[in-house]
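Missing here: one protein chain of the complex. Every other protein chain is in place.
Labels for the chains are A, B and C, by order of writing; each one numbers its residues from 1.
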């Protein structure tokens, strides 16, 4: 068993990346991600990690260099947030279309304007559709475990993986974390062997122009591989459980067996919400929680199964999709339910934006509203939660 | 002076490999003066080379699926970031060599081919970052002085008063109102091991420069003049003539800068031809009035003299 | 679960103190969290840091609104910050001050709850040679709450401060002895 240590989550994440024996780290500083790459730079400069650290001049360059390095057969890592992710944006669909197993940690942060360094999911939702496998961590232990998992999945599925951690409220917290023993990491993540790469001994062409005769087929091939990655993701978690004893699933549930209403949450807020579930359960209220761990590919069947017998759910989104029928998660959930016989009422609230705290009392209010929504008229809309009138 | 450069005596034309590493069947225009320096560079660099192309004509014409003209490993990622992609490749090779996954002694050239738009404009930050970080790669800027791939729009590399579709020779404004950006100065200011300008007409000079670029450890940059008959309104058969005239008129002096400190003029032009001789072969300059040509001539003289002077003052030490 | 709020000025090591509390508690086998206030404040500005200690897994990541313990590193802060705001009934305020109990209570706006006082500036100057009180105040924290085993705290100090650990540990130990607890 690995040792339980007290670490800032960012440091633990960087240690996990180093345990995965990355060859190339390419990153640009941005709050609240910096502690991760600073620590990796420390490890490299102290000779504890045999890797090239490229101190690039922008996030766009960070991903560009990862693409070049990964295409050459190197295991790569980068990390960013908010404006950095947006500046990197152009490279994201290229990384996935090239089927490169790049791993990126996103310290989720609100996007400008107004400029905010604080947490929400506005940044990562912009890359929702770009062919990156995406997981969300709720705490430091999960952050570390999802990093190991990311390399395993990326290199099996040959697709890039983004691991999401809530900025500050996960990244900057010192808490107990258990890192895997190195030999287990080595077993879980064997050396990267790429079938096709930039190698003068076997020249290939990467990035040819997709004429109309082939563009559709190219995207279809990518999409099939992406959909197939669901199984890779699940299998990698099953294997992870065998070596660590820690169990992860695409959709996690909490006290859903007999729940009448539930909250649907992604990221670290779900843990705080558990306390509210416990408190309300003590008062005899049948409430539950659905936590989305795997956001892309979206685990539709798991999600529908997780609903149990609920009559109403509140999807608590952390990002806006201006003028849409809901927040990104809300839209996804409603769309999934449309094909299902099970169709609880869906209230879609968008909140905890730009670092606004959601307290136990707030969650109580959310559950109250979900109960009263059971009998309300369905609405295909969203509401911003907590905005002062 | 760098010993690896001092030792190098020049390529022998007879010993050049007969093989080319770019295959025919590419879709460049007739008389393309941009694919030509690309071809010549690969002849020198040989098969142990990984190439990165920026988005642009050279990328489009060599890779319409399912065909590729590249006989070496090649990657195209986007318009602006080829230097950074090359940074990633360089770092990967360094790490993988240390870990024994690539044989340590294997010499792999990394070469970037990028146009003037990708280099002077949209990619300048990326180029600067990669040069500053000291990656071991060769950047070849194929300068055809406008965005040819998208239909001849002006770039930072477009000459003064040239007609392009976004700097048209109008009745009031007579073409491109800015002087060509001094990219060479910007690049040389990075104090990289090797910088050179080149023109394909002086092919041995150019190929020797490519060789030198591959000999130095660290970044090397070659700015090569690359005529575009389609964009310039010149005749395909005049491509090499233009490549000669640009040098003989002193518009594009051939020189090298070693480590940012030693300047070497490769071709002293004592009896320059008038710029008009060069300009008149191209439709993009046909609207020029005599006084405008005079302005250009004056600027050309000044620029050439400045470079020549630098080459005198900052000549490498004689061994 | 015990919730702790630390008050200091940017650059005084308040975040480090919070982290050391969590590290010592975790190494002792407990569950703990520490986090800074994620603000744009720079050196000199009044800042807060937070810690939680619990016997079971901590699931909340809310900010701390109603602390059990308030730890004030900087003697000049109570004049400008309401450091006891939200402090739970039965909670304790631990202050760095050279003043008497009465004077401190007055400074805290007539605060009537439990109070611990230590002259951390004096200890820090004498033991470390600089008026940086974050490690000294950890001694006061332990004296006033008993939440962390001093041996684990000393180990955490050693790991964090290396060569400078010895002086900091001395200051820390003196504070354990010299902290006065009222009520």
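Keep this in mind: contacts are C-beta pairs under 8 Å (C-beta built on N, C-alpha and C of every residue); 3 or more make two chains touch, one makes a residue touch a chain.
Definition applied: contacts and distances are computed from a predicted model.
Engineer: As a check of understanding, state which of "Molybdenum transport system permease", "Pyruvate ferredoxin oxidoreductase", "Acyl-CoA dehydrogenase family protein" or "Dipeptide transporter ATP-binding component of ABC superfamily" is the UniProt name of the chain not shown.
Structural biologist: "Pyruvate ferredoxin oxidoreductase"
Engineer: I'd like the shown chains that the missing chain touches, ordered by label.
Structural biologist: Counted over the whole complex, the chain not pictured touches A, B.
Engineer: Given the contact definition stated above, which residue among B:129, B:159, B:175 or B:200 touches the chain not shown here?
Structural biologist: Of all options in B:129, B:159, B:175 or B:200, contact with the hidden chain holds for B:200.
Engineer: List the chain A residues touching the unshown chain?
Structural biologist: 97-100, 158, 195-196, 203-206, 208, 210-211, 213-214, 216-218, 220-221, 224-225
Engineer: Which residues does chain B use to touch the chain missing from this display?
Structural biologist: 13, 18, 20, 22-33, 35-36, 39-40, 62-72, 200, 203, 229, 235-241
What we mean here is this: only the chains that are shown with their structure count from here on.
Engineer: Could you please state the distance in Å, as a whole number, between where the Cα atoms of chain A are centred and where those of chain C are centred?
Structural biologist: Each chain reduced to its C-alpha mean, chain A and chain C end up 35 Å apart.
Engineer: Just how far, in Å, is the C-alpha centre of chain B from the one of chain A?
Structural biologist: 43
Engineer: Enumerate the residues of chain B that touch no fewer than two other chains.
Structural biologist: There are none in chain B.
Engineer: At least two partner chains per residue is the criterion; list those residues in chain A.
Structural biologist: none
Engineer: In their shared complex, at which residues does chain C touch chain A?
Structural biologist: 18-19, 22-23, 25-27, 31-36, 38, 40, 58-63, 65
Engineer: Can you name the residues of chain A that touch chain C in the complex?
Structural biologist: Touch list, chain A to chain C: 4-6, 8, 32, 117-118, 166, 168-170, 172-176, 268-269, 271-272, 274-275, 355, 357-360.
Engineer: For the complex, give me every residue of chain B touching chain A.
Structural biologist: Against chain A, chain B makes touches at 47-50, 52-53, 59-60, 63-66, 68, 70-78, 80-81, 84-89, 91-96, 98-99, 101, 108, 125-126, 128-129, 132-133.
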